[in-house]
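See structure below.
The complex appears here without one of its protein chains, the remainder shown in place.
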Amino acid sequence: MAGSVFGDIFTCSTWGESHGKALGVVVDGCPAGLSLSEEDFSSAMKRRSPGQTIYSTPRSEADEVEILSGVFEGRTTGTPISLMIRNTSQRSQDYSEVAGYYRPGHADFCFDAKYGFRDYRGGGRSSGRETAARVAAGVIAEKLLGELGIHTRAYVSQVGPHICKNNIYDGTKESIPSLEQVEKSPLRMPDLEVSKSAEQYLSELMSEGDSSGGMIECVVTGVPAGIGDPVNKKLDAMLSQALFSIGAVKGVEIGDGFKVASLVGSENNDNFIPSKDGIKKATNHAGGILGGISDGSDIVLRVAFKPTPSISKEQKTVNTSGEAVDVSVKGRHDPIIVPRAVVVVEAMVNLVLADRLLAGMGARIDKVKEFYKS
Amino acid sequence: MAGSVFGDIFTCSTWGESHGKALGVVVDGCPAGLSLSEEDFSSAMKRRSPGQTIYSTPRSEADEVEILSGVFEGRTTGTPISLMIRNTSQRSQDYSEVAGYYRPGHADFCFDAKYGFRDYRGGGRSSGRETAARVAAGVIAEKLLGELGIHTRAYVSQVGPHICKNNIYDGTKESIPSLEQVEKSPLRMPDLEVSKSAEQYLSELMSEGDSSGGMIECVVTGVPAGIGDPVNKKLDAMLSQALFSIGAVKGVEIGDGFKVASLVGSENNDNFIPSKDGIKKATNHAGGILGGISDGSDIVLRVAFKPTPSISKEQKTVNTSGEAVDVSVKGRHDPIIVPRAVVVVEAMVNLVLADRLLAGMGARIDKVKEFYKS
Amino acid sequence: MAGSVFGDIFTCSTWGESHGKALGVVVDGCPAGLSLSEEDFSSAMKRRSPGQTIYSTPRSEADEVEILSGVFEGRTTGTPISLMIRNTSQRSQDYSEVAGYYRPGHADFCFDAKYGFRDYRGGGRSSGRETAARVAAGVIAEKLLGELGIHTRAYVSQVGPHICKNNIYDGTKESIPSLEQVEKSPLRMPDLEVSKSAEQYLSELMSEGDSSGGMIECVVTGVPAGIGDPVNKKLDAMLSQALFSIGAVKGVEIGDGFKVASLVGSENNDNFIPSKDGIKKATNHAGGILGGISDGSDIVLRVAFKPTPSISKEQKTVNTSGEAVDVSVKGRHDPIIVPRAVVVVEAMVNLVLADRLLAGMGARIDKVKEFYKS
Partner (left out) sequence: MAGSVFGDIFTCSTWGESHGKALGVVVDGCPAGLSLSEEDFSSAMKRRSPGQTIYSTPRSEADEVEILSGVFEGRTTGTPISLMIRNTSQRSQDYSEVAGYYRPGHADFCFDAKYGFRDYRGGGRSSGRETAARVAAGVIAEKLLGELGIHTRAYVSQVGPHICKNNIYDGTKESIPSLEQVEKSPLRMPDLEVSKSAEQYLSELMSEGDSSGGMIECVVTGVPAGIGDPVNKKLDAMLSQALFSIGAVKGVEIGDGFKVASLVGSENNDNFIPSKDGIKKATNHAGGILGGISDGSDIVLRVAFKPTPSISKEQKTVNTSGEAVDVSVKGRHDPIIVPRAVVVVEAMVNLVLADRLLAGMGARIDKVKEFYKS
């Protein structure tokens, strides 16, 4: 399977570069009968767009998604849904300079090594702009999951040294910040006090021409137990692949994540307990996944993002002839990735869950027989 | 693609449970002409086997791998290579008790939710024993990579609160511990001083009937720049999927990993520098992968493992009727997973690299033409 | 996906050569709870085995299938089912001669061109023996389909110039020959009169050291309408791929097949008609598939097999140095392929149907919601 197709049943095939005519995605395998219209995309595309705060590059409109196929009379037909997003807001710049050297922290050098040449305008195929297509596909997945009572919420839990303590997930469904609470902070940090400190921190970095890394936490409620396949298509394996495919990601952890290395078994195990709603767990160190299969608890994960590589601060690098040069990366770039990546993390998580839920329907012969009787 | 097939070109399809007759794997897509024999597997199978130290369950022989197809006159034929490992050392136990409840930290509950019933003997399909098949497949990948000058080394870098400081990778090839150095420690921690403290720590835990988590670090040298595809089949995305598919893994990070959340861009970016061997990087915060494609540096990653869930210490759980019970999980189980998981991590990394290297051959039209001329 | 994996959900990964230790297949994605035991395989393996009549090479026992995993207490667990068939009846021969030239009609030359060398013993990976593994996998698919009321019957409809007229499918379910009727003829031709002529024909060919081609017709009843996906995973496209993957196949046709080239639309169209069992078709020129999706009628198809390439009659060819030589292919080989291929055709058709039926469960949002409510 070539590199731009996600999923096995609910698939999406993305295309487009930052400075090409358009970007898009073909979503296939979405069940027929789901209501879908172009309006459904505006909220997510707006959340992803830049220029909303001073912490992201100034641009005025959010991307508009055009549905080119797969929808009839307001419902998905079951056939491929092609979505397109025109590249309208790309300032024409003089890229001859950028073409001539390898930006540190970017894939320029790797693309040249792999393909022999590259589209050097902006970030080309490795630009963050490519995520617009994924977010659009994620909207469809989110709608499907919504029909099954599954909801995903992500937010920024850390910026540089500033870590959220309040108003974030504490293990209970009630603690999950609402969309409005997340959107209150220009950095999408629900702990508004920490958000203020982080905003200050970023302003200082921006004046220095530098950037910051951050962390995104994501919680999914409503996933039934039994989703995911043992061994290769483990739910956590699929989620991590999808998340690591987002640019700038350097780490993914589930549940207690890296903390587990220092725990003991009696601390880390989640005890099963009886409840009026069936078997539950007393704790959730596992983050909702055991043996690669969902256990019915909330799915909890974290994604670490490196600082934006493009900074105006001067850096040492080489030009394409291999000679040492000093550069200051021009062009518009965000001082931090995570606020805009929140909706991308949600999209990727939703795409994987949609795929695995559809893939899981054939797990038991009694249910297969029942399905084909009706 | 069903759940037990790894890879796209160099694939492996594993099968078998801990208490079935055998385990095995079918490796397909291995180039013809690679020398391979049953002796090639002994070293890795021995490293994986239990009973080598007091920190793993007592058993006497390592698994023996039988080659059932795909090799002729000592070389791979290009056709599927079927490897089988008989289950010889399974003590027959009374499992009726284990069948009756859901062990905390295990996938028992999830399997029942997914399939309606489960093979409750030992860990069944989710048993650590399943990794024997992966390690066997990994030997073939390792041989292939060796032909291309690529070498993988993993070791335990942390057990509970005990973290290696010396004798581990410091960014230079010379610092990579040799196989002999790794094997010197019963816990595969190259820092022998820290190993001693960790061994002490484990002895205490064992007497309490508890277990510990840990961390494995892995370094790969010799990977050329350009391996991996942008977007979905990013090299780090594929590596993380393969690593998360190992049981008990709760986190994967590349390069500086989760640290990047608190760094600034000028610290995190790796500057490119000229060298007599072509373009190199001054540092390697990226861990050898940029934009999902290898950049020619060492690939560095870390994997966090939770403590062994099966502990003899008493725990609360529910039986299959949903009633609360107290259990002490009987049977033989290791107090720690990471020492035996080192060779599994190497295997998974090698399987992904072998697959991506073969998949990468069609990236450039000039090389494709050259290939087909010869 | 490497070359030896069939299917997307219900997959099988075959391995083994004619003169290796064993052959086998790993079937994954089979729903849990299906009853399965080693006895289930005997009938199909017996039908496939040689030595039953004078028209196939003399050998005494049918292959025995060993279940190595994926079954517990007589039911499939939902995890991979590994089946193994030992190669017991391979006469050790002096193959140095065969290794030295390229047998006409065989893949020897192609294997050398592809891999640089080959396992020359018998047919190696391209031997008809490889089909034993597929037949074994097909048994599992057949059981699954049986649970859904779907039944497949194939038989030889033509041998050389001898074509069945009576006792074969005429469009009505009642006309489908039973298993017993098919097995009555040593050539599996339900028209016993034509079978006699064909048997005579073959005896003459055998005395001349030659072989014959033939045709197999296959009918499937009970497939509900709606199976298959438009465009790429069309049901007929998947069936043809599976059938063409059987050795010696040179043509596949559905319904009226090649006849349609000379028909007009008003003749070829199947009119829909009302019936007490819902909408049916008055005729079935389409063979049960329209637009790549099943229409609820019987699925009817035909497969053309070339004559066995290995004949003892002398032929001209070249040796591996490229020099012209005259050879007479020694060893045991059947004078005709189709009688033994009948069960292979049924197996391949069943594998595709099992896969597509499971893949089709996610086609409609209302059914997905219903599924996840229960």
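Per-chain numbering from 1; labels A, B and C assigned in written order.
Simple rule for what comes next: a residue touches a chain if its C-beta (ideal position, glycine included) is under 8 Å from a C-beta of that chain, and two chains touch if they have at least 3 such contacts.
None of these values were measured; they are calculated from a predicted model.
Here the missing chain is touched by one residue of C:Glu142, C:Asp236 or C:Glu346, and it is C:Asp236.
Considering the full assembly, C:Gly257 is the residue among C:Gly146, C:Gly222 or C:Gly257 that touches the omitted chain.
Contact with the chain not shown here comes from a single listed residue; of B:Glu73, B:Glu180 or B:Asp366, that residue is B:Asp366.
For chain A, the residues in touch with the chain missing from this view are 1-5, 7-11, 13-17, 20-24, 26, 28-29, 32-33, 66, 68-70, 72, 75, 77-82, 84, 114-119, 124-125. The missing chain lies against chain C, touching residues 1-6, 8, 14, 102, 104-107, 109-111, 113-116, 125-126, 130, 158-161, 205, 210-215, 224-234, 236-242, 244-245, 247, 249-274, 278-279, 282, 285-287, 290-296, 304-311, 313, 315-318, 322-324, 360, 363-364, 366.
Panel shows chain B; residues 1, 8-10, 29, 31-34, 76, 78-79, 144, 147-148, 224, 230, 357-359, 361-372, 374 of it touch the chain omitted from the view.
Throughout what follows, only the chains that are shown with their structure count from here on.
Interchain contacts join each chain to each other chain, per the touch definition above.
The rotation relating chain B to chain C, fitted on Cα atoms, amounts to 180°, rounded to the nearest 5. Among the remaining chains, the Cα-based centre furthest from that of chain B is the centre of C.
If each chain is reduced to the centroid of its CA atoms, chain B and chain C end up 38 Å from each other. Within chain A, the positions touching two or more other chains are listed as 1, 8, 224, 230, 363-364, 366.
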